[in-house]
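Removed from the display is one protein chain of the complex; every other protein chain stays in position.
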Amino acid sequence: MQAMPKWADAVLIPLISILLAFFFSGLMILAIGKDPVVAIQTMVQGAFGSTNGLGYTLYYTTNFIFTGLAIAVAYHARLFNIGGEGQVMLGGLGVALVCLAIDWPHWTLALPAAMIGGAVFGAAWAFIPAYLQAKRGSHIVITTMMFNFIASAFVGYILLNYLKVPGSMSTESAGFSAGAHLPTFHEMLAPFGINFNKNAPANISFLIALLAAFGFWVLIWKTRLGYEIRSFGESESAAKYAGINPVRITVIAMMISGALCGLMAINNVMGEAERLIDNAPEGAGFIGIAVALMGRNHPVGIVLAALLFGFLYQGGAELTFWEAIPRELIVVIQGLVIMFTGALDNMVRIPLEKLFLALRKEEA
Amino acid sequence: MVITIHEGRQTPAAPIAPTTSPAPLAIELRGISKAFGPVQANKDICISVRKGTIHGIIGENGAGKSTLMSILYGFYKADSGTVLINGQEVQITDSQAAIAAGIGMVFQHFKLVENFSVLENVVLGAEDGGLLKPSLSKARKLLKQLSDEYELSVDPDALIEDLSVGHQQRVEILKALYRQADILILDEPTGVLTPAEADHLFRILEGLKAQGKTIILITHKLREIMNVTDSVSVMRRGEMTATVSTAETSPEQLAELMVGRKVLLEVDKTPATPGVSILEVENLTVVDSHGVTRVKGIDLTVCAGEILGIAGVAGNGQTELLEVLGGYQTGTGVIRVNGQDLDLTGKASDGQSRRAHGIAHVPEDRHDEGLILNFAAWENIVFGYHHDPEYQKNAWIMDNAKIKKIAHEKMERFDTRPLNEKLEAKSFSGGNQQKIVLAREIERNPDLLLIGQPTRGVDIGAIEFIHQQIVALRDQGKAILLVSVELDEIMALSDRIAVMFDGNIMGERLPTKTNEQELGMLMAGINNGADAKQSEGA
Partner (left out) sequence: MDYLTVLQILDSTVRLATPLLLTCLAGLFSERAGIVDIGLEGKLLVAAFMSGAVAYVTGSIWLGLLAGIAASLVFSMIHGLASITFKGDQLISGVALNFLAAGLTVVIGQSWFALGGRTPPLSGNGRFGEWNLPFSEAWSKIPVFGPTYNELISGHTALTYIALLTVPLSWWVLYRTRFGLRLRAVGENPSAVDTAGISVVRLRYMALIIAGVLCGLAGTYLASLAAGFVKDMSAGRGYIALAALIFAKWRPWYALSATLIFGFLEAVGNRYQSISIGDFVIPVQFMQALPYILTVVILAGFIGKAIPPRAGGTPYVKER
């Protein structure tokens, strides 16, 4: 017998958790002597009030859809991948190497190649922790965490010693050629007579992210592989009984996760910066954790949560600009969202379950 | 020397004559109730236990015995009711209060710290001060005394993880005695013991009783109740159905009280007509991940149209035997099914290739292996067979609509209630969960069915149905390997019985030509007389 209806579990609990997180964020803003209402207005205006703002919001959203899906795939196999950051970094390296390899004639050729490059590098970076977990029982949370630092050092080394333009002051690769330029929303929407801001970084990767979300849904709930991933996640002993190979599933789930992280690089490295810079992911790998938690590991939830975080990121930048509230406010909100939707889940769940139980008893 | 349970009973240390004035009450429970969410585990329970007696509490799995005793030990808080110890009402708010009231408990799953020494486990929570040294040396002395007094010898410096199960249990008893418990509760203490170890335990209990300690023995084994207790309470579905003096009752009466109606322990079946041999096992050895040899070079044969029952105390290699046959444990030796050698190296030997060989497997533990509790019934009905072409739409996508339809039909044929394939497996009762597993495995029409603990935690109505299904499959000419720790079940279902002890097959018997005493000896590893391996047809 279930204590709570399904909708309450899927919608009500996350909603209450988010409201709690926002409530505390509001208190935070009050505490530093600012007006939360003005702050929200500024953020909404900044994130959705213009096509420029919207373009940034959707650009961030794209990043977070990729990393959110990535964390969720691993989570369906009950693998906590906190190495998203490192996998995005490696994905960036892969995308950059592909884009710099030849003078691409057209983006339609460059994009698939870059996607493969990013996905392969991301997946490869996830492979080692996955293999060590599956074969040697090394805790994947710790190893993926270590791999973030190793990735940072590794990519930094490659960038500094091999990709940096000689004589340049900044630690970044050469710019990609024009043929590797991805269509932005401005360019995509112009034929339809819609005038989208020219400077906004949102680009075709957004559509790829939505496709990835749909692919995620098919993979997890329709395919045999998804069935095996979920089975393994629910019960490793049962999976063994059913002839599902734990090593195979651990490695595959983590490599899909790493590949999705790596794919993010088509947005930030290829779509936005158009060159490889140091520390390109800017924490997107970690935000994926919050997005997956909030989205309850379901693609619809993930897209919505990614949009929320995209809004927070862009709105937060505007806050810094107009209200002199540091950008790090977003990091606080992110922490609160992870805390309330993830770790303090029971704080909301237990009273709610009691409430539903009491309601049911009254009915009976 | 071997002492069977019956002999153990004949040497009570200090029989208390019932005619003299009765001893005062040690424990009195009045109107105890406890609910876990929507489940009522205990309903208005009343019990009185006299000082210096052994009181049994018997009931099926899930009848609420363990919950009741956990309340008495302060592990759970009762919703209502009062507890009196030695005539005084006490508030048992936590285990500390229970210990202070002189209650000690030996849980079914031991509560020991595996990488601590015996001594450290004994003093944990009962230390004499901030520093360990004085406590440990005091405990060492006391432990020596106690072990001399009650046949409770253990090495105080041994680590728990290096001790046998029987010795670990002694540490649990020592823990209680070290805390000066007058009342000792034992929850299913013999489930993991050999008959000889169980006898030793009962001797210890008799000794404790002679010293005036009060003992509560929780079990679902009628024989233990009849042999060691002075009085017995019967629980059914959270309620106390009766309390009787052991001398004035019979196993039949207790069984009826336990399940609420007459129990048919016999299964209606015709003699087997074994055909060709389906499963041949030769010199099979299994070493587990800790490097312990669990199965030590055994030989087995199961023919078409017969049920081979494997009897034995839990933990003597049966589980590993099923695992290696089911393809998720590696081993060495030969396993042949329908004349084909199976791979035992773990390379090709996954459950998938086993299923392709016509082996179906109802695992011992349906919660951890047989089912995914959070999956809907329809998802569970293809579990393990999800690669089957029948269930696929194309190379990658599964045909979920078709699977749901098939699931509904299979569940209907196996009388699964409620008949709703969209319900999560965890929402079904134990018996109905087992029917889902059986529907999945038996409907595959396998050549060989492996089935472990088919009726563990299953209500009595479902037991009969499940037994009938197993026999029906046999009558279709299929080979069945049955593993059960319930000797009654083995006796009722098997056409041939093999007894496992310490990874070896101690002997094979025909159910018609053996009895529980003989099997009990084999289960304890004692094989009297030449064990002429009975040939299949004999």
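Letters A and B mark the chains as written, and numbering starts fresh at 1 in each.
Everything below uses one rule, namely that contacts are C-beta pairs under 8 Å (C-beta built on N, C-alpha and C of every residue); 3 or more make two chains touch, one makes a residue touch a chain.
These figures come from a predicted structure and were not determined experimentally.
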| item | value |
| --- | --- |
| Per the touch definition above, residue among B:Asp79, B:Asp94 or B:Glu390 touching the missing chain | B:Asp94 |
| Missing-chain contacts mapped onto subunit B | 36, 67, 73-76, 94-99, 105, 107, 109, 111-116, 120-121, 123-127, 129-133, 135, 175 |
| Footprint left on subunit A by the chain that the document does not show | 28, 31-33, 80, 82, 128-129, 132, 136-139, 141-143, 145-147, 149-150, 153-154, 156-157, 160-161, 286, 289, 293, 325-326, 328-336, 338-339, 342-347, 350 |
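In this section, only the chains that are shown with their structure count from here on.
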| item | value |
| --- | --- |
| Length of the line joining the C-alpha centres of subunit A and subunit B, rounded to whole Å | 47 |
| Subunit B contact footprint on subunit A (complex, rising order) | 1-3, 218, 222-225, 227-228, 230-231, 234-235, 237-238, 240-245, 357 |
| Touching residues (chain side subunit B, partner subunit A) in the complex | 37-39, 326-328, 350-355, 361, 363, 365, 368-375, 379, 383-384, 386-387, 392, 396-398, 400, 427 |
